[in-house]
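Every protein chain of the complex appears in place save one, which is left out.
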Amino acid sequence: MKAGIVVFPGTNRERDMALALARVTGRRPDMLWHRDADLPPGLDLVVLAGGFSYGDYLRCGAMAARSPIMRAVRTHAARGGHVLGVCNGFQILCEAGMLPGALLRNASLRFLSMDCHMRVERADTPFTHRFQRGAVFRATMAHGDGNYFADAATLDRLEGEGLVALRYTTPDGQATEAANRNGAARGIAGILSPSLRVLGLMPHPENQVDPEIDGTDGLPLFESLAGSFAAAA
Amino acid sequence: MTADAPIPLDADRATQLAAEFGLKPEEYDRVLGILGRVPSLTELGLFSVMWSEHCSYKSSRVWLRELPTRAPWVIQGPGENAGVIDIGEGLAAVFKMESHNHPSFIEPYQGAATGVGGILRDVFTMGARPIANLNALRFGDPAVPRMQRIIDGVVRGIGGYGNCVGVPTVGGEVNFHPAFDGNPLVNAMTVGIARSDRIFTAAATGTGNPVVYVGSKTGRDGIHGATMASAEFSADSEEKRPTVQIGDPFAEKLLIEACLELMATDAIVAIQDMGAAGLTSSSVEMAGKGGMGIDLVLDAVPQRETGMTAYEMMLSESQERMLMILKPGREAAAEAIFTKWELDFAVIGRLTDTGRIVIRHRGAVEADIPLAPLESEAPLYRRPTAETPKQPVIDAAAVPDPLGITAALERLVACPDLCSRRWIWDQYDSMVGGQTARRPGAADAAVVRIEDHRRALAMTTDCTPRYCQADPEEGGRQAVAEAWRNLTAVGARPLAITDNMNFGNPEKPEIMGQFAAAVRGMASACLALDFPVVSGNVSLYNETEGRAILPTPAIGGVGVLEDVVQAVGLALPAGCDLVLVGETHGWLGQSLWLREVAGREEGAPPPVDLAAERRNGDFVRTRILAGEVRACHDCADGGLLVTVAEMAMAGGIGATLAAPPPGIPPHAWWFGEDQSRYVLALPDAAPLLAAARAAGVPALRLGRSGGGALVLPPGESISVGALSAAHEATLPALMMGD
Partner (left out) sequence: MKVRVTVMPKAGVLDPQGKAIGQALGSLGFAGVGEVRAGKVIELELAETDPASAQAAAEEMARRLLANTVIESFRVEVLAP
């Protein structure tokens, strides 16, 4: 799998993401600069990593979504390329219109840095096929604006088309209000594009890939990706 | 309009302004002697900030010299932007702690945020990538709404800045006491990693080399309020100038990346951040340390506001700015890097061989001062000291137990000084970077692995202000010993400390006496534990209406683990023997039990026997590194039973404990705060007890883990769930609506 991580001014989890990708592919991904108009040839996966692009000063992800490289990322997705947006990356994908909805401030109005648990709602996608459907895994969340919002019709469509990838739950898989710390609509933690090739999620599975640091709960997501491209190649 | 020499102020006006700027009459006389004339406004500004307590350490320097600062692993001791130690494999740890107390009281969010920003710059200035932030916070009574707003703002500010720059906030400490009602303390610490042969310092060299300004633009932020009252300083009298600095963590993140990118080349001769007193202290210190002169042309300074004067630019404390000396001809390559990161870059002057700082603006010379006397003739005071009277040792047998053991435990784990800090650390990103192996609450010290290496740093901040108040020397000794102990408890080899000395008004002999005694205590512990001071910061005048804070020499300790997998946490596993290492006499003086349960804040604090400290700690570390120990926690605030309870709550596992030995009242056994002790959990105590006997280390089997409750003889018990509920409820309840 050939992967590239976009670095916007203010991106700050690109190193974490690089470690996670390197762990499953054996090589460091390319770092892509936000002002570049083109992606390097032959990329399988573009990752929009976490952070505070442009300080998140207007709205989270708003300015990054309009940077030159995002045109190339959109084209990449339109040609069937894969895109993973985590945290700020998810916000950017929504601001860029590549995924529906928006991320509002957490219901508590506080930055939330803690573990959360997510239930895998679809295990037949390039991002999740190494999980069992209904599996629950733990990940770090660290965001001030992770409260997923979309109008009711959009939410119904997402649910109906099976595009809700991940939902906040208790460790034993119950989608309770208490488990949904940021107040996201219908407890949505991550959603897919209709092509199933674009995934946006708020938590950081890239922080759970190393047994020496904080366990490997997030590793299957990256193994899924690596497996998708190994199979294709 | 133009002048080739500074225009002196009117003599009477200058005398009056000197006093307003905080210069004492004898200090101002010295200014007149150095210049041989009355200073210009800008010159007076330079002298007043360079000779301020903050920049000159004029009250504290004679005492700080007593602190040990050397060890074979120390690369850079105090005097630079941060301390540097060798941690092996060609790597260096760069770290420092710094206070932002007063700004955090005025505007808690921005005060705390800019405190974090400032200390980050001190560290990456030296060429290090910051890998961890910690903090040491002291607040007043948390039940008071005004204090709750300060706590809320400080926590949001620390999180807001650290989360955005992407440096994990991995540890810290918080105390509450009414003595901090008018003067909360916000001490921020940053730890960074550099190659040990690639450390950057501030000493400028090379006549003709360009002086380069990078980062954010300069505005009128933070210029001393007193000077603003005087309308004649600004022809255009606008709305009242801001004296609160505003932090821009986004700009800081770009500055980190740009500086580190430039540092990977060989373009930089010297670099320093513009912290307190901004352009003044950075230019004076860089040229002064290198024995050079410096010419600045302020017209070239990137400015955010129009019509700024030389005085305003030299004193501005706008954030996220750095000053560098480049090698000749490297300007274009350096500028390209800063332009790429969308930061300002400007050549604002040259180094000279005159030994003077000359400042030009709009064609006129605004200041022309010899640097050596500005630095070397700075006032230095050996202020009178008065010893803190010794307090009586409290006889535990004479203190009745009004509550019983488990009820006291439940009260203690819920009291503000011992309750869970989860409400705070849940607002700090502790995981960014992907290397945090022990996060807040998981161990006695935070553990962060170094990228692409097996080794890891352990980090902690510690101080017990109530001990320091009762006996500043014991308190200073205890603060250093506890930092050493916390690093040891995760298995790390403690290497060095940074100190943040927070005290009241040094012009009062009793306060200066606290300072001197605390330094004496710290120095004794640093020596005995091979734990030198490599950087530090002093914050004095923490007083409101004549009431001083508790003396708080906050210690930031750093240690190393050769392999991250060696680290142990404090969470109690099931099926383990619990072993207490260290001696217990039942010392109740200044204990939290005495304060929270008996309602008495008194007595001599527990003494630290440094020989026992070293022996016990070295023993514990050896056992941890041998892989025998499953969990370890030092005994600190609250004593032995609180230590066991904290382990139980972290692991969600109970324990059955043995009866106290005869001769010690149970409440003194369980809640006394005797020092130099650890509780270890391991499958079988016997081999460890034998090894302890052989090493002459006091150790005893305390009990065994398992079940869901703490069970104490003769049959008292309390569920771990109930303890956790009480422990977790306090801060959210105080902080309203959470």
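Residue numbering begins at 1 within each chain, and the chains themselves are lettered A and B in the order written.
Everything below uses one rule, namely that a residue touches a chain if its C-beta (ideal position, glycine included) is under 8 Å from a C-beta of that chain, and two chains touch if they have at least 3 such contacts.
The shown structure was predicted, so the numbers you read here are calculated from the model rather than taken from an experiment.
The chain we do not see here touches A in the full complex. The residue touching the chain not shown here, chosen from A:Lys2, A:Arg23 or A:Arg105, is A:Arg105.
Residues of chain A that touch the chain left out of the display are 58-59, 62-63, 66, 94-95, 100-102, 104-109, 147, 149-151, 183.
Rule of thumb we're sticking to: only the chains that are shown with their structure count from here on.
Distance from the chain A centre to the chain B centre is 36 Å, each centre being the mean of its Cα atoms.
Here chain A touches chain B in the complex through residues 9-10, 12-13, 15-16, 19-20, 50-52, 54-57, 108, 110-114, 140, 142, 144, 204, 206-207, 209-210, 212-214, going by the rule given at the top. Listed in rising order, the residues of chain B touching chain A in the complex are 156, 159-160, 163-166, 248-251, 253-254, 341-342, 425-437, 439, 449, 451, 564-565, 738.
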